[in-house]
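Handing you this structure, nothing more for now.
Only one protein chain is missing; all other protein chains are in place.
When the chains are written out, they are named A and B in that same order, and each has its own residue count from 1.
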Amino acid sequence: MPDIDEEIRDTSKGMTSIVKTVVRFALGIIVIFGAYIVLYGHLTPGGGFAGGVILACGYIVLTLAFGRQIALRKMNNKAASILDTSGVLAFLAIGLLGYTGGYFFLNFLGRGKMFDLVSAGTIPLCNIAIGLKVTASLFAIFLALSIFGRFISSLVDEDE
Amino acid sequence: MICYFLALVLFVMGLYCLVAKKNIIKKIIGVTITEYSINLFLILIGYRRGGIAPITLRGMDPGEVAAKGVDPLPQALVLTSIVIGLGVLALMVAMCLRLYEKYKTFDMSEINRLRG
Partner (left out) sequence: MQGFYPLFTAIPLGMAFINLLMAKISKKVADYIAFIATGVLAVMAVRMLFEPVFVYKVGGWPPPWGILLVSDGLSSLLLVVINVIGFLAIIFSTKYMTTYTAKPKYYTLFLLMIAGMNGVVITGDMFNMYVFLEIASIASYALVGFGCEKEELEASFKYLILGGVASTAILFGIAFLYSMTGTLNMPDLAQQIEILGMNKALGFVIALFIMGFGLKASSVPFHAWLPDAHPSAPAPISAMLSGVLIKALGVYSIARIMFHIFGPEPMISSILMFLGALSMVVGVFMAVGQSDVKRMLAYHSISQMGYVTIGLGLGLNPNVDPAVAALGLFGGLYHLVNHASFKSLLFLCSGSFEYRTNTRNKYEMGGLIRRMPITSTTCSIASLSISGVPPFNGFWSKLIIIIAFLKAGYPLYGAIAVLVAFMTLISFVRLQKDVIFGTLPEKFREVKEAPLLMTLPLIILAVLCLALGVAYPFVDQAMLQAAKDTLLDKMAYMSLLTGG
């Protein structure tokens, strides 16, 4: 992709081209690993929160290396907030769907075979909802603090 | 037994940091240290010598895991408490930035408009 190469050569935004190149290779691995942790949360250690943190860290690395513009193009403040909210609502909806079997948060889907990817009923769905929520909200917190931090540092400059 | 004292020492250190330091950031660090000491304590409750991770993988006997594994419940509690701690920490840092915006200082002894 030519525009990415230009971004890497452009030293005015973000960090040096070494960091940018490394991040470009590592980012895919980070995202895949995060998605793996979320999806396999019901079989191995991990789950929605841990995977979501890894995914959010992917975005944060992107922001640090390339500057805010590129990261905001992938997911801006508003999109993060909407994803965050829909994650919560999805989780709550899974809980309410349990009423089809008579209880709040009842695991109403079939359990499936042990150690299969599609098993354990609603738990993988819960993990995905939590992963969505954690990714979006951690990234939103990071964005909010970094925008605010820039504002604060401009205040400091004024004082000096 | 000695490792429980480690949790206690961490707790007291966090409290000391909270009470004695005037800088807001250091106070936040103090709160976080106390939180983590409790997390450590919870993990130590579930620990048993020679225990294995309480996760059944393919080819393992669930009964064996139940007999030898460490207690998984405190670990779940710690995960929840870490999430809550993250929320509180984010709020504290945001509040701290706001305070700096208004008062232009991180020194708690200069932030004293409310008295009496």
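Simple rule for what comes next: contacts are C-beta pairs under 8 Å (C-beta built on N, C-alpha and C of every residue); 3 or more make two chains touch, one makes a residue touch a chain.
Because the structure is predicted, anything quoted here is derived from the model rather than measured.
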{"item": "Options A:15, A:57, A:70 or A:106, residue touching the unrepresented chain", "value": "A:106"}
{"item": "Touch criterion as defined above, residue of A:18, A:32, A:92 or A:114 at the omitted chain", "value": "A:92"}
{"item": "Where the missing chain touches subunit B, by residue", "value": "11, 15, 18, 24, 27, 31, 34-35, 38, 41-42, 45, 73-74, 77, 80-81, 84, 87-88, 91-92, 95-96, 98-99, 102-103, 111-114, 116"}
{"item": "Interface with the undisplayed chain - residues on subunit A", "value": "78, 81-82, 85-86, 88-89, 92, 95-96, 98-99, 101-107"}
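Throughout what follows, only the chains that are shown with their structure count from here on.
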{"item": "Gap in Å, rounded to a whole number, between the CA centres of subunit B and subunit A", "value": "23"}
{"item": "Complex contact set, residues of subunit B against subunit A", "value": "53, 55, 57-58, 79, 83, 90, 93-94, 97, 100-101, 104"}
{"item": "Of all residues in subunit A, those that touch subunit B in their complex", "value": "44-45, 49, 115, 141, 144-145, 148-149, 151-152, 155, 159"}
